[in-house]
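Excluded from the complex is one protein chain; the other protein chains are retained at their positions.
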Amino acid sequence: MANAIVVGGSRGIGKAISDGLKSIGCDVVSTSKNELDTSDLSSVKNFIEKNKTTDILVLNTGGPPAKEFDSVTEEEWQKFHNQLFLGFCLLLQKISINDGGYVFLISSSVIKEPNPRLVISSAYRSAFSSVLKILSKKFAERNISCVNIAPGPINTDRTRELFDNVKEFEKTLPMKRLGEPEEIGNFVKSIVENKIKYLSGVVINFDGANSNYVF
Amino acid sequence: MANAIVVGGSRGIGKAISDGLKSIGCDVVSTSKNELDTSDLSSVKNFIEKNKTTDILVLNTGGPPAKEFDSVTEEEWQKFHNQLFLGFCLLLQKISINDGGYVFLISSSVIKEPNPRLVISSAYRSAFSSVLKILSKKFAERNISCVNIAPGPINTDRTRELFDNVKEFEKTLPMKRLGEPEEIGNFVKSIVENKIKYLSGVVINFDGANSNYVF
Amino acid sequence: MANAIVVGGSRGIGKAISDGLKSIGCDVVSTSKNELDTSDLSSVKNFIEKNKTTDILVLNTGGPPAKEFDSVTEEEWQKFHNQLFLGFCLLLQKISINDGGYVFLISSSVIKEPNPRLVISSAYRSAFSSVLKILSKKFAERNISCVNIAPGPINTDRTRELFDNVKEFEKTLPMKRLGEPEEIGNFVKSIVENKIKYLSGVVINFDGANSNYVF
Partner (left out) sequence: MANAIVVGGSRGIGKAISDGLKSIGCDVVSTSKNELDTSDLSSVKNFIEKNKTTDILVLNTGGPPAKEFDSVTEEEWQKFHNQLFLGFCLLLQKISINDGGYVFLISSSVIKEPNPRLVISSAYRSAFSSVLKILSKKFAERNISCVNIAPGPINTDRTRELFDNVKEFEKTLPMKRLGEPEEIGNFVKSIVENKIKYLSGVVINFDGANSNYVF
């Protein structure tokens, strides 16, 4: 039975992944922000003390507030640098992933098509995507797969906060709806369940045909 | 029970996908080159006469011979333009995909990182990837998902033809092995089985962390 | 004094490049569609008979008609395969580029962000971009630089054909205007004039900040 740690696993996409992994018998540690707040490095260090190894690590975190570039303060850059980048780096430096394991990153479609209102998220999630790519090559020797899932608009509390009128927003999307967290939860579950390992070092845009670029 | 057409489904990746879909109860028409040769437009037209609709269409075809740019003849460009591009276009123009269905393209990692020895494949598979991206947006309204899977080095007859010494080649790969067709077969199967629809309009590099680009 | 061939050099972007190269003393053969029609392979072969070497080759051609995928006929695919891909391949196979030379491709921003109305152009220009990337590595040994310029909306006859109301369209662009052919003409001129050689194997989107992707 595989062990899994799902950061930000108490709701939304993280919860759906946590539920998916439990449904196939994984032993899942699913953290809420109270248990592990990646914007607070002492919280990260406390967590690392108690969780030294895992088979599956899912790196997921809520998004920063919607702010345009000019209004982001120095303190906000620093805080979300911790939350979206440095906290994840410390986790990956200190928690040992077992041979044959998985690292899943839940980033965002803004890593490729940045969003002016989400400049903090666009920048730091891009930065961490670069780190995960580098690690995918190193981890490959131990049969550990690294998969970066970049969700577009998903039906979560987060998305409902960002849009005044979600119904109207949905009409602008190619599929006329938000994605469901369970679609991502089932996707992650299937990869683990079927022992698909050769899918690694890849960014998978998960956005209902919403992005504009092909390659 | 869903119907599926798997082009190039008699061996390699196509067969693995065909087997995966059969295992979840799909009614699969799996074609060999004798039954449907996309380099021969009359063969394509014959096939279209007999197959007018499907729930799932898997576009897959063997690769052209390894040739460098200077040695490709006009006739070869024309032939593989048919095989890798135009034949697929005719299929997509004439076979109706049912609402809620899927189109899977098995392209190649050369669409993003072209290979001098595989210039024909690099070029025409890129071209068709562009077509599929465009269609993904149109099909989204009818809940049809388009997924472009771009395999890296997979353990198929094709790969064994391309390399004199596959064992030595494997040592150069991040995972020290080729991917298995079943990993892709299971991947496609899982998407259909779990009714994952929001994964659309995307290129998924399936290459064991072998590519160099992150985004 | 360098020799240059500018395909499609009688108007629009091609003419601006031709003018730019002439202004720095290049000896320019600038072809109209009457002189060299890349959709007609016999025209290509006639041209090759008379033009066997050059220092600078600029591959540029008008776009196909605006058509959506479903309405493109087999004959149209074949014709524009010639015009946008195969004709250029034959030119590059048969015209020798001198050491220290340049190949410029004028493609389009649709190679990365395909346009449903321009599916033919999106597909075949992507295909040829792949070929040029492959050649850039081979040509590097002879100090030949390959630069793929991918224009967005430029102030040409072509753009005016595509839009009923260009003025309204311009308001939707980040810079509130089309690009000018001379901006691209001057860009190409400057690279040659300053002997910038290390810019090679690259796609340069030239679109006034209009594209959505960052990487």
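Each chain carries a letter (A, B and C) given by its place in the written order, and its residues are counted from 1.
One rule holds for everything that comes next: a contact is a pair of C-beta atoms (placed from the backbone, for glycine too) under 8 Å apart; a residue touches a chain by one contact, two chains touch by 3 or more.
Keep in mind that this is a model prediction, so the values were computed, not measured.
Among the residues C:S108, C:S129 or C:T156, only C:S129 touches the chain that is left out of the figure.
Counting the whole complex, the residues of chain B in touch with the unshown chain are 112-114, 126, 211-215.
Interface with the hidden chain, as seen from chain A, comprises residues 41, 69-70, 72, 74, 77-78, 81, 85-86, 89-90, 92-93, 110-111, 114-116, 119, 122-124, 126-131, 133-135, 137-138, 214-215.
Mapped onto chain C, the interface with the missing chain covers residues 111-112, 126, 129-130, 133, 136-137, 139-141, 143, 145-146, 152, 154, 173-176, 179-180, 183-184, 186-187, 189-191, 193-194, 196-211, 214-215.
The definition used in the following text is that only the chains that are shown with their structure count from here on.
Centroid distances from chain C, each centroid being the mean of CA atoms, peak for A. Over half of the residue numbers at the interface between copies chain A and chain C are found on both sides, making the touching surfaces mostly the same. Separating the CA-averaged centres of chain B and chain C is a span of 29 Å. Centre-to-centre spacing of chain A and chain C amounts to 40 Å, using the average Cα coordinate of each chain.
Touching two or more other chains at once are residues 114, 126, 214-215 of chain C.
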